[in-house]
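Omission of a single protein chain aside, the complex is shown with its protein chains in their original locations.
Letters are used for the chains, namely A and B, taken in the order the chains are written, and counting of residues starts over at 1 for each.
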């Protein structure tokens, strides 16, 4: 799914499409993007962080994208932008367009006669599309994908090979799902009854908004009764687990290996760190940032950054210190005693 | 794999099948399950937690399932049960039966001539069944599943699309495996020898008991020499990793993203929290509960709940506090000195 034809653009053409102000020769042409360090003539790189100043000084790039403050930091042809990293992303998209869609159903695909497939959609080899499923125009359903009964895939969505969409789930427009993603498997609903677990049928759906991207091997469970909802513009990295009846607010980004337990509600524009965990049934406000490896066990009402990760150290030092965690309450009591205050009443052990 | 035909049941019919005591009109019919909040007339909801009392007061449900203590909490037609949540699960299963099995082998499936496939089993499109594998009656092998050489799938098991069973593994009756599950990949057995890792062939199997359910993208490794065993009634959520030669006792439930390292033995009726970790070669007794995000590094001999998760706080406060973890042993020594006791002998650094 790449477009390999490498086209050249002049800085003038780029700035005409994307804005920004040119310093140096507007006729300078570039045909690929690169890091400052590995750029060759004909490449355009970006400078958005002071610590790469040495690389800026020595880069062989043909042109550079940078911010206002760095306007004079190089003599190379350059484009000045208020957001050089996002500008670079757009230039890269210009130079690396997605691969074209090849409309049609591969002869090895198995598509139910009642499915509605746009003639402008591409259905890859060995894909399976179930009864009354819908695939809109401009979709690419990759090799070996499975679109379940009654599921709906919005216009321009791309499913890389090996994606599974369970029955009834709804995928928005321009959604990208990477390989191994599973949308709509049963949530973990079980009830203990006389020594056996009774399964609670999971009859909700997963509903995914427009412009969502989901990384490889991430799983989003269907709702138990109501739906699991991923709002528009959400970006999920790889190997994330989203439990049943979760709602993730628009434009929130979650890094790899995080887990969100059932019925949690996450706000808009949140940034959730890798391998973090959000407990079930809690609510997180808009614009909250959760650090890597942090377990959030209570609702968060205020924007801000929240953290709860253990600091690492050489193993022998950790051994000395970690064992004291088991005596921390006692230590606090002893300090209180030294201060001449009465110790807290001791809670009975569980 | 859903049954979409929506059938109505009267409370009298339900109670005849599932027990429970009716209050109100036994002729009241319901055709779907719902939450108290989103129920419509014709829906049956459940009430099992005092904090949903406001929703009980305002629900539009046609009937409610509730416990003895709440018998009088609503005037709606209701069924009183000693375990309302499990009762609800059974009602939902009645109203949402699994999709029927369509016996037969899809023309695109590749089934080895020596495989034993029950004529009452369904083999989906693009599934592959290897040499001398067995698939019993009532199984559904979903699209694109792979059943390895000599593997055995018990009666009534359901494999959703894209499940992989490696050679020789044994899956019990009525087992459910969700998409992306991998059963029987090699355990992580390597020996360092003169600067290179030598692979230890993994020649055990995975043996899964009856009535086990395993969530999407969970992996269970085959044994190194002896087998990895998941006993009957175990419920595993998504994205769990089970190492080689692990044994998980009957009716234990494990939440998403947990990991169990090689040769650990977990008892019966345990509840293991999400993203928790069980170290290799340890033993956990029956009826143990492990909290979310807890790493268990030693055997646990007594039932009870065990926890080891870091509390989260606003980032600036965390910074102030977390750095002190690296001085905790020293702090304890200083308190001891203030108390007039000698400090512990200092262990040399590693």
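What we mean here is this: a residue touches a chain if its C-beta (ideal position, glycine included) is under 8 Å from a C-beta of that chain, and two chains touch if they have at least 3 such contacts.
Predicted model, so just to flag it, every value in this text is computed and none were measured.
When the omitted chain is restored, the residue from A:11, A:33, A:190 or A:203 that touches it is A:33. In the complete complex, the residue from B:62, B:84 or B:144 that touches the missing chain is B:144. Among B:67, B:180 or B:233, only B:180 touches the chain that is left out of the view. Across the interface with the omitted chain, chain A contributes residues 1-2, 33-35, 38, 83, 85-86, 88-90, 92-93, 96, 106, 108, 124-126, 142-144, 160-162, 176, 178-180, 211, 213, 215-217, 233, 235, 237-239, 251, 253, 255-257, 269, 274-275, 292-293, 304-305, 309-315, 318-319, 322-323, 325-329, 331-332, 335, 338-339, 347-350. Within chain B, the residues in touch with the undisplayed chain are 108, 110, 126, 128, 144, 146, 148-149, 162, 164, 166-168, 180, 182, 185-186, 188-193, 195-201, 203, 217, 219, 221, 225-226, 239, 241, 243, 257, 259, 261, 275, 277, 279, 290-291, 294-297, 304-311, 313-317, 319-325, 327-328, 331, 334-335, 338, 350.
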